[in-house]
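A single protein chain has been omitted; all remaining protein chains appear in their positions.
Order of writing sets the chain letters: A, B and C. Residues in each chain are counted from 1.
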Amino acid sequence: MADGTTVTIDDLVAWIHRFSEVITEHAEELTQLDSAIGDADHGTNMRRGCRAAVEALAATEPEDVTGFGRAIAMKLISTIGGTSGPLYGSFFLAFGTAGGSTGTLDAESAVACFRAAVDSIAARGKAEPGDKTMLDALEPAVAAMEAALADGSSLGEAFERGTVAAEEGMHATIPMLARKGRASYLGERSIGHQDPGATSSWLLVRSAAETFAA
Amino acid sequence: MADGTTVTIDDLVAWIHRFSEVITEHAEELTQLDSAIGDADHGTNMRRGCRAAVEALAATEPEDVTGFGRAIAMKLISTIGGTSGPLYGSFFLAFGTAGGSTGTLDAESAVACFRAAVDSIAARGKAEPGDKTMLDALEPAVAAMEAALADGSSLGEAFERGTVAAEEGMHATIPMLARKGRASYLGERSIGHQDPGATSSWLLVRSAAETFAA
Amino acid sequence: MKKLINEPEDVVAEALQGMERAHPELRIDHDLHVVVRSDAPVSGKVGIISGGGSGHEPLHNGFVGMGMLDAACPGEVFTSPNPDQMLAATKAVDGGAGVLHIVKNYTGDVMNFEMAAELAAADGVDVEAVVIDDDVAVQDSSFTAGRRGVGATVLAEKICGAAAEAGRSLAEVKELCERVNANGRSMGLALTSCTVPSAGKPTFELGDDEMELGIGIHGEPGRERRKIAPAAEVTKALVDPIVTDLPFESGDKVLVFVNSMGGTPLIELYIIYNEVAKLLADRGIEIERNLVGPYITSLEMQGCSVTLLKLDDELTELWDAPVKTPALTWGA
Partner (left out) sequence: MKKLINEPEDVVAEALQGMERAHPELRIDHDLHVVVRSDAPVSGKVGIISGGGSGHEPLHNGFVGMGMLDAACPGEVFTSPNPDQMLAATKAVDGGAGVLHIVKNYTGDVMNFEMAAELAAADGVDVEAVVIDDDVAVQDSSFTAGRRGVGATVLAEKICGAAAEAGRSLAEVKELCERVNANGRSMGLALTSCTVPSAGKPTFELGDDEMELGIGIHGEPGRERRKIAPAAEVTKALVDPIVTDLPFESGDKVLVFVNSMGGTPLIELYIIYNEVAKLLADRGIEIERNLVGPYITSLEMQGCSVTLLKLDDELTELWDAPVKTPALTWGA
């Protein structure tokens, strides 16, 4: 049970369970968003990947943060496919590597893991904030977390402020003209639609807050 | 100009012109009827054939009834295709043969030509009245013409009674279960639809009456 | 109506122009609408022609070439060609060994081919005709137009073409065609209607959850309207009547032909083929050969048909023989 000050392996596992729940709840909506500016599979892809990740965790309980990150990354990469497979895969791979061979993360190291994870999505996808991608939710989220810690906020508060920022970033994708991913093929016609990946990324941050802050 | 007692080559030519007019007017309706129990081409087929027949007559004015029948038959066969091409083709071939090398037909011979024409459709198509085909309009029509002459009616009256019988026969196809042609593939589902060929046959008789009786 | 066409009345003519430009190995008469393999007549070889309404592509034009048809006569969309076309085709492919007319059993096709055969005979050409009627959806009876000719036509054209190429006599090729017809059975279904270009609207209306079972290849409604169902169920509804009709029995070796009506993509055909294979395995029927794809279609109609042909060694050998046409090519 999370205490709002540290993140244990159990919390990380709980995070993935929660993420899988909300993705399943929002799968149709995500696919709907992807229909407008993509190829109508983001919800299906994410649901398939999250379910596999949950099953993987059931099979083998990870021993440390690195093991957790690697396990989730491998599962997502090998079950999601598409664009979000490799991207969310690198997210968790980097998250684990940054966390190292420990079983608990304090506020600073938890946010540091998140920063490393977000940076690796940027590195793999070569996208920048403003390109209408996941990064438009993730980058503001991690920045908000970092700012929160600087103000001396708690881990829980940091992730809550990260969630708010992620949601704002997600809405901010609506007026953007896509420069990366499938939506970029639409040119001007990509304007006026919320990015599906930014939406699943908001859910990722939100489910972390819900589990870590509780 | 028809005098209502004999049929000249000009009358026969006028008959084809009139038939072509009414077929063009009813083409969509005929195709519609063929959509319900066939393959949605009867109107298009008949319009194509009639136009070609009219052009043929413009090119070479036939000298006698035989020449008229052969010219129309050849044109219809080589332009309509489908089922109605050969059937209406044999109709005119037989009509001409029965008429012989004369330029005028009196009431008896005109009706005799019609009888030969209808019989040749029956022979070629191996259909009987009640099979939901052209014959269900043509057979009653020619029978009514023969009866009319027996009662001493004029040529004009005979063709007018033939037209009434053809129209009744056409309507009578609605409750019939098709045993010949494409509609037969529908089995029970052919019931409740008017037969497209019976409809064009009614127009054939009617346009004869309009030209011969006038 | 949404189609990649110009004027509806020019559809057949322009498609033939496109075919000629794409396939120099074909000789096309644009006045009469006759498609002939450019090396015809092949002297001493039985000529094989077929024809019918257009809208079933690649049937028949796409099957003209070495090892299959010598000529095809395309009519207007869903309208039988006329005797002039058939006569011209017959004469163009007569290499002295006679000509076989492969005719699908539709009143119009049969009557027009009969007239053409009479005219050709009058011109001294030795003509035989075989009428294909493999559609089990229609109950046969001498009082009706009988069964429609559908999928077995493709198989008959391939097998007779190979036999003719091998130098068989007209009588032998005719017998093989009759054998294919006697041992072939088909049934089809539609998920959507199709639109005849000159008609401009769908031939029939179908609800979002409905399908037409027992259709032909002219966009006509089928014998029965049903609720759509999973592929397994749908396939059973096609295969059971086929198998029980001939009947196909345990130990029989068959060719399975899963055909798209035009608008159904390959990925779905393979799902249907998978179901057919399972159903036949349950009955101990062995699949020796197969053909999967859009080969005898109804314009853009979504749906499929299944054809089974009971094989013997001779039919299998002729099926495997080389063929080189726009739509079917192997071994050459």
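Please note the rule applied: contacts are C-beta pairs under 8 Å (C-beta built on N, C-alpha and C of every residue); 3 or more make two chains touch, one makes a residue touch a chain.
Quantities reported herein were computed from a predicted structural model and do not represent experimental measurements.
K.L.:
So there's a chain missing from this view; which of the remaining chains does it actually touch?
P.N.:
A, C
K.L.:
Hey, which of C:Ala121, C:Ala182 or C:Leu266 is the one touching the hidden chain?
P.N.:
The one listed residue touching the chain not shown is C:Leu266.
K.L.:
Of A:Thr79, A:Thr173 or A:Thr211, which residue touches the hidden chain?
P.N.:
If we include the chain that is not displayed, A:Thr79 is the one touching it.
K.L.:
Who touches the missing chain here, A:Glu25, A:Asp39 or A:Glu63?
P.N.:
Touching the chain that is not displayed is residue A:Asp39.
K.L.:
In terms of residues, what is the contact footprint of the unshown chain on chain A?
P.N.:
That gives, for chain A, the contact residues 31, 35-41, 44-45, 48, 77-87, 124-125, 179-182, 184-187, 189.
K.L.:
Which parts of chain C are in contact with the chain that was left out?
P.N.:
Contacting residues on chain C, toward the hidden partner: 2-7, 11-12, 14-19, 21-22, 54-55, 57-58, 62, 191-192, 208, 211, 228, 230-232, 234, 262-274, 277, 287, 290, 292, 294, 297, 299-300, 302-304, 324, 326-327, 329-332.
By our rule, only the chains that are shown with their structure count from here on.
K.L.:
Could you tell me which chains are in contact with chain A and with chain B alike?
P.N.:
The shared contacts of chain A and chain B amount to nothing, since no chain touches both.
K.L.:
Would you mind checking which chain's C-alpha centre is most distant from the centre of chain C?
P.N.:
Max centre-to-centre separation from chain C belongs to A.
K.L.:
Just how far, in Å, is the C-alpha centre of chain C from the one of chain B?
P.N.:
Centres of chain B and chain C (C-alpha means) sit 32 Å apart.
K.L.:
What whole-number Å value describes the gap between the mean CA coordinates of chain A and chain C?
P.N.:
A distance of 55 Å separates the two centres.
K.L.:
Quick check: what residues of chain B touch more than one other chain, meaning two or more?
P.N.:
Touching at least two other chains: none.
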